[in-house]
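Of the protein chains in this complex, one is absent; all others appear in place.
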Amino acid sequence: MSERTVIPFGPQHPVLPEPIHLDLVMEDERVVQAIPQLGFIHRGLERLVKTRDYMHFVYVTERICGICSFGHSYGYSQTIERLMGIEVPMRAEYLRVIWFELSRIHSHLLWMGLAADSFGYENLFYQCWRLRERVLDIFEKTTGGRVILSACNVGGVNYDIDNSELAGISQIIQKLKRDAKPLIKALVKDRSIKDRLVGSGYLSQEDAVKLSIVGPFARASGVEEDIRMFGVGGYGELAEFKPQTSTQGDNYARVAVRCNELLQSCDIICEMIDKIPDGPICEKPKGNPPEAQGIGRVEQPRGEVVYYVKGNGTRFLERFRIRTPTSQNVAGMVQLLQGCELSEVPLNILTIDPCISCTER
Amino acid sequence: MPMRNQVSDVEKIPQVFIEISLEEMHARVAEHIEDGWRFLQLCATTIESGIELVYTLGRGPEVENLVTNIANGDIVPSITDLAPAAFFFENETKELFGVNFKGIAIDFGGNFYKLSEPFPMNPDGFYVEIPADEPEPQVESEDELEPKPEAEPEAESADGGEADE
Partner (left out) sequence: MSGTSKSPWIIHYDGSSCNGCDIEVLACLTPMYDVERFGVINTGNPKHADVFLITGAVNERNIGVVKQIYSQMLEPKVVVACGACACSGGIFHDCYNVIGGVDKAIPVDVYVPGCAVRPEALIDAVVAGLGALEEKRAALELASSYEAKELAKAAEQERLAEAASQPLLEEPAKTEEQTDIDINADEEPGE
């Protein structure tokens, strides 16, 4: 009978970009149970709806998370527009999709770099982040900010992009797709990486459905759910959209799904730039949100985000709540960690792409 | 100037809000999950008479919200037996609003976030201890005890028989 020890993991750890604490109950080298302890980033910003009106609150939603920043302002704007019945100009919808997909590319490249660093490939970490700088340059050129864009607003977008500049962006993205392929090949075809990833961290499709997990974490286990396929907003203008899935359900499948999504995003951006119509970019909202409740959903890089908004007739919202993908996936992460070895723990945590600052708001 | 028609969007992702009572909540959620609906989120809002809980379930593009009103001090049955992912939201609601849930899978007992002020989203909130369940009836009849001693000699004889052979 081996004794059980408890090893504290986090909140400060070189491989974790964000603080999360786990108590790992170990028997020798195997994790028997993982008890998560959150609360290091809870700022309590949902109460800020009482002091900031619904137009100003977009800037707060952007700063919930730096990586998923544009996605939160997009989802919030979409939900308020639906509640108030605002019609958004078509050009604004296309621009929103372009920025959103760029945000997805930058997030996946960031994750690929961190995952490579967590299993020891520091050079791959640097190469992925170097490629990501091209996307940040596009952000800076079009909006002025690298991380927090402040581009999306209720009623449309704040900045316009010239058609000539859009053509330039299309060329940059096509080159990025060509340059990303060797990096993806290194992650997906390299023998030692495959040895590390294949078979570890397995989650079956039944468990994925029972734990109601979302995002690439679920799609890698065979659950075909992606909000983009419902065709809301600019996504309704795409010729076709098929979510990237895999049936293997292990760490390798998750890496492969994210790499495929990255390449798919490049195609979506080029398609949107080809088809973008001319027109205004913003429809200023009139009046206040009505006394009603509404739900909005967007597919962020980490999964599906649900926005719940309740208005009360004044310019301050009654309630605003975000349900982020990581808060759903925490249960799945705890399941993944059971039975794995101590040296696999950082990889298994990173593989669900946790964004703790989104989760704890 | 091309404008997007909002109506088609609303038809694409229909959402409904249904008001039900607290007692039928667990059963309705169980029904939906068996039907293939997926648990999306749980949201609590402070209203004048207490707290409004909204359980959101989704299936494909459809979204259904089950809304129930409770008073401060009510105990709500947990749905973590149906949807384990709900433990996060129930612990959070417990800490921010003071709503106590009975039977959460992993219960942090109000220390999920460790806040600087208690029940920040619900100034009238207070913590209610869940009353202990009645103790389960003891095994009194000998019928239940008998099979055990009978099983052991059978196993021993089987082992003895195999060892002999």
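Note that the chains take the letters A and B in the order they are written out, and that residue 1 is the start of every chain.
Here is the rule we go by: a residue touches a chain if its C-beta (ideal position, glycine included) is under 8 Å from a C-beta of that chain, and two chains touch if they have at least 3 such contacts.
Predicted model, so just to flag it, every value in this text is computed and none were measured.
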| item | value |
| --- | --- |
| Touched by the hidden chain, restricted to displayed chains | A, B |
| Among A:146, A:196 or A:315, the residue in touch with the chain that has been omitted | A:146 |
| Absent-chain interface as seen on subunit A, which is shown | 11-14, 17-19, 39-45, 47-48, 51, 59-60, 63-67, 69, 110, 125-127, 129-130, 133, 145-148, 355, 357 |
| Residues in subunit B touching the chain absent from view | 113-117, 120 |
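Everything below uses one rule, namely that only the chains that are shown with their structure count from here on.
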| item | value |
| --- | --- |
| Centre-of-Cα separation between subunit B and subunit A, whole angstrom | 27 |
| Touching residues (chain side subunit B, partner subunit A) in the complex | 1-6, 8-10, 12-13, 15, 17, 38-41, 43, 45, 54, 56, 58, 60-61, 63, 65, 83-85, 87-89, 106, 112-115, 120-121 |
| Complex interface listing, subunit A residues touching subunit B | 35, 38-39, 42, 44, 46-47, 81-82, 85-90, 93, 209-213, 230-233, 236, 277, 279-280, 293-295, 297, 306, 308, 310, 318-319, 321, 323, 327-332, 360 |
